[in-house]
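The other protein chains are all here in position, but one chain of the complex has been omitted.
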């Protein structure tokens, strides 16, 4: 992040999650419901375990907002863990409770469990899994909701949908999807418990998840996140780490269980001849300016947004925690065991989509503010409109 | 980057490329030939344009190294552009030469050309393309060679090979590749002008490139980069941006024309049931410790290296510059034109592999020093060996 | 900060203050009382306004600590504002409360009030003063207490005392103060309500503060902060921003109302001939190593700690808020007015000393971890002891 700074903290079964984000201009209208809506979107979705009922996340704004408006000071957000009562002793910060819960010693393959205990010199895997758990992403979604609010002020909308669960996938050709296509796919997805815009594909996804639940295994999938209304000029070619696509990739691979990401045509572009995957440039239909009829580049050329929709796709592996356990080794005894099992989702791809949207909003807000950011929304708007007029 | 800082500068046809890297411990043996070897690897490869003959890059070490050893101070590297004589006026820093070369006004689709001029308020695309060009990666390779030297001291080796060019691809199953497999594939690739370890696939790749050259179009492809000897414990789950996979994705998508990246099983993992893609944990065959028989995770679990080979695959789109030009719009006149053409490679996937290796070396060196880094190689070694003993 | 990251948030009369600190190794023993002790030290001291009674700060550890030990994950701290009930509407994040308190429109000279509203486009100075207020430093002290705990593990102690209030000052010659001197001065100061180690000077300071309170004006002063047990080798000469003295200066001038800082002999050194202010080097009395008989350099040579006590002195201006008000201009009406007055301290130099200690602890912990930091206290200790043995 070049203009925003944010940190999150908090354990999965601790008192709650905390987030601080600095760099949001003053006078941005922000209300808890703007954030709660996103938290709810993250929690919704078929295939999620019983844990969801416990959560029912609500944000509390502790700092940075007064009377519904930001003040320029850092925002502090808090999400209470509703389950905390049951973990009060086991996750207490107090020394007196030491030993009040047995250690977790059977690492789950695919998780941070084993590398985490070795890295941090721990003998209880709980000290790792409490932070590596996807529970933490609730705070990213909350912080991302603030970024999303900022982008909305400037006509930038972020959305997404699930494109595959396991081997059930919908056919899409991202290079052909224009703003309205993306918006309508996203709207359709919003009504789907699998967050998939195609009803029949969603039905087959549901079956696949049911089968997996019965079989005691988990499923991954792929999802697409987009942003429309993004102006030309975010990100930069001048240094590798400033490229917008690089920053998005950083953010997406920073989501638990995401193992792949592609921008626009992505991997498919690598298979086709050059002439077929470039987005030719045409004069804008009205006034000055330029337009494209295709979007293989996913809205980013040379690390800079080009005014077309930003399109990112990501691959999520199946969640490592599964009812049908995997072989592992007890870190205390060294003996071969079955990996620990904590009640878990069967498929978290719909949730990951919402997290991907949040991270996209954060990356774009950062790049937007890097170019246009003043200290208030009004100043930012003035800067932005001055740039648009200059084009 | 958390422990290393580095910046590069310099234009494609300017006097040369400059790089500064800070954070390398003192007493690391480093010689120009360590860097020149990597520069040569980047320049080799079938399918590259005539430009390569001009280059013949050689590094000059300007600071930070004395008598073949680092001093702890930042390293400054310089790579002269051999072509500079021809561009002395057109790329001169001197005001007096203003106008000595005609502006480039026909943006190439797929390049930074158009978004770059709009972002930076330019009327001559040259002021963008000179920095967005892949020429700049020569300095990343040089800086990466320093990182590679550091990793070597600690038994970490980075390699890679081309896995596909256009629609010609070799079959590999990364989850099954152990250290020796990766090393021998990489060694085989080193002898191939396509940097592909399978001779017959390489032959077919060569044909594809020849066909493309004749047809006046470009080709992309995919490549694999790995690191072996990586200890458990690099990267962290505690904050999204510290995850090792996120940092690698940042680095790979920071390479020109790379549009996708995956870690280990990547996209394929998203299609398969959970039980099939987890790397079960077994006791190490000798002594204490743990081992795996598969590597779907690509050596990274929960954002932390797990001791298995780190495996990254990337997709590169075809180079936008093609002899058979694309439709574009003149930024001066607004009229429909053919995009500009500068002599260019037909296929740069072998070169991108070397750049991917360099970026991998930089990310791993950063994460390694974050955990073990002292101010000298000796101190770093002591820290590292102490950790290994403690496991 | 190079190894630690921390952010604080929260308004003076909002619900509370929030802090997140990342980078503290796992297995550090930390208990709320370690933090509360420092919060109490900040609140104590003669000359503070009635507000102190309201505060009685207590930290709540929300994340990062389990059973009295850090886990490697970021720590989240919360300090409730006890006064919140009275400000529930006036400082509410809820839009519905908009307008429930009259705006502050008369900027106080010397405060962020006027530049703040102009910068952030505000019409109510409260939106600035709530964050610029020194109340915010309570969280810095809390976060600093964590850093202090870390340093203690490695034998590094941070202390401080008030050296002047207004024109009442004690005579000290920092270059002559060795570890035991500093420790005993600090211990004496701990018993003083003015945090001044000399009883008679403290008595005169008290009189000066009483006179100021009667007269309706405020007083500043100077204070000294030191750290003992600091090993050689923290900070670096290789880049300006890595110098330990530069980092300390950054931290001290980051404290409200601090307008000057000096290391060791500071300004006095600039007046004396070179030969008189260098700390000559002698062989250590026992074993290998080196020692000094003076400490003009304040423990830092060439931006690197040299093993002598680190000594920093700072100048705090009188608090701008005074009962006897200053001339100002109403930002709404443009008319000449008296500046706003909020109940305030007469003299905050004792509190600033504690804040200076906290910031010193943070800077030193950052530099210590930059050199020796592993992911656990045990790993950090191993690295540290290995270095000491190597000297």
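Lettered A, B and C in written order, each chain numbered from 1.
In this section, contacts are C-beta pairs under 8 Å (C-beta built on N, C-alpha and C of every residue); 3 or more make two chains touch, one makes a residue touch a chain.
What you see is a predicted model; the values in this text were computed from it and never measured.
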{"item": "Selected residue (touches chain absent from view) among C:79, C:164 or C:205", "value": "C:164"}
{"item": "Residue ranges of subunit A at the interface with the undisplayed chain", "value": "22, 72-74, 233, 236, 238-239, 371-372, 374-375, 378-379, 382-383, 386-387, 390"}
{"item": "Residues of subunit C (touch criterion as defined above) contacting the omitted chain", "value": "1, 7-8, 107, 109-116, 118-119, 121, 128, 131-132, 140, 164, 166-167, 212, 215, 217-222, 232-233, 236-241, 243, 245-256, 259-267, 269-275, 277-283, 288, 290, 292, 296-298, 301-307, 315-320, 322, 324, 326-329, 334, 336, 339, 359, 371, 390-391"}
{"item": "Positions on subunit B where the hidden chain makes contact", "value": "5-11, 14-20, 22, 26-27, 29, 31-32, 60-69, 71-76, 78, 91-100, 119-122, 126-128, 130-131, 375-376, 378-379"}
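The rule is simple: only the chains that are shown with their structure count from here on.
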{"item": "Interface sides of subunit A and subunit B: same vs different residues, half threshold", "value": "same"}
{"item": "Centre-of-Cα separation between subunit C and subunit B, whole angstrom", "value": "44"}
{"item": "Whole-Å gap separating subunit A and subunit B, where each centre is the average of the chain's CA atoms", "value": "26"}
{"item": "Multi-chain contact sites of subunit C, meaning residues that touch two or more partners", "value": "22, 72-74, 375, 378-379"}
